[in-house]
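There's a structure below that I have some questions on.
Entry: subunit A
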Amino acid sequence: MLGTGLLQGLGVTAKNFVGSFHDPARLTTIEYPEVKTKLPEAYRNFPFLVTENATDPMGTLRCVACQICEKECPPQCIYIEKSKDKKPDATGKPQLFPAIFAIDTSVCMSCQICVEVCPFDAIKMDQVYEIATTDRFSALLLNREQLAKSNAYYHEIHPTEAAEVDARLAAERKAAEAKAVAAAAAKAAAAAAKLAAPVAPKTPAV
Partner candidate 1 sequence: MTAALVLIAVFTLATAAVALSLRNLIHSALLLIASWFGIAAFYLWAGAEFVAFAQVLVYVGAVSMVVLFAVLLTRRSRADTVIAPDSVARAISAVITGVAVFGVLVAAILKSSLGRLSPAGVPALPGGTSVSPVIFAPTATVREIGIQLMSTHAAALLIIGILLTVALLGAVVLAAQDGSESKQESP
Partner candidate 2 sequence: MNLAVIPVAASVSEWSDSFLERLPLLARDWMTSWLPEPWRWLVNSLLSIAVILSVFGLLFAYVTLAERKILGRIQNRPGPNRTPIPFTKLRFFGLAQPFADGVKSLTKEDVVPRGADHLLHFLAPVVLLAFSILTFAVIPYGRHLVPVELNAGVLYFFAAGAATELAVFMAGWASRNKYSLLAAMRALAQLISYELPLLLAWVPVVLVAGTLSTTEIVAAQSGWQFNVIPHWYVFTPWGAAGFAIFMIAALAESNRSPFDLPEAESELIAGHLTEYSGFKYALFFMAEYFGMIALSGMAITLFLGGWHAPSPYLEFIPSYVWFMGKLSALLLGFIWIRATFPRLRMDQLTRFAWKFLVPLALINLGNAAFWSLSLHWSGPLQILRWLISVLVVVGPFVLLGRKLSAGVAPRVYRYAV
Partner candidate 3 sequence: MSLDPLPLCLLFSSALFCLGLIGALARSNTILVLLGIELMLNAANLNFIAFWRYGPATSPATGVMFVMFSIAVAAAEAAVGLALIIAVYRHQKNIRLQEANRLKG
């Protein structure tokens, strides 16, 4: 009969209306500025620079100003100037550091190529999305201080990736240390050998 479908429809809407009050699972709205959704781990927008130590961000930048990212960046939004002097990095090795590191986020296309090419895991993708400004020139050009964020923050936003990176860095460092030890040992051995060299031919091998 005409009208039964209409009544069914009214029933459906009434059920939804009542349900939205007693069943909070139905209400999927997230009231944004107060409540934020958990972003997926792979979410990315603009790059940031990783520092080892949050208390001294400029002193512990992983970046050594090799300028690979600057050269690889497709829209050429990265600008780097090398420092004149060297500073010890996290491992204590003296390294160059970026005197100026700027990213123009109005140009950046979030392609992540800078992250892919960085041999030092010094640049990573950020998850900050509340970046609207009222000044479209200077406020969108981020400098070194604005870009630097701690490794702990990196762990927070991309935990899996950061763990991998840390493991790799630790392994590299260990390998480097082992290599250094080995090299030192070899050197010492060589030096010893050199020292013992004139005598050696005369004495039979051990």
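The candidate set was assembled so that all candidates are chains of the complex that A comes from, given by their letters.
Basically, contacts are C-beta pairs under 8 Å (C-beta built on N, C-alpha and C of every residue); 3 or more make two chains touch, one makes a residue touch a chain; residues count from 1.
On a predicted model such as this, the values are computed, not experimentally measured, just so you know.
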Complex contact for subunit A, selected from 1, 2 or 3, goes to option 2
Applying the document's contact rule, which stretches of subunit A touch candidate 2 when the two form their complex?
1-3, 6, 9-10, 12-14, 16-17, 19-21, 26-29, 31
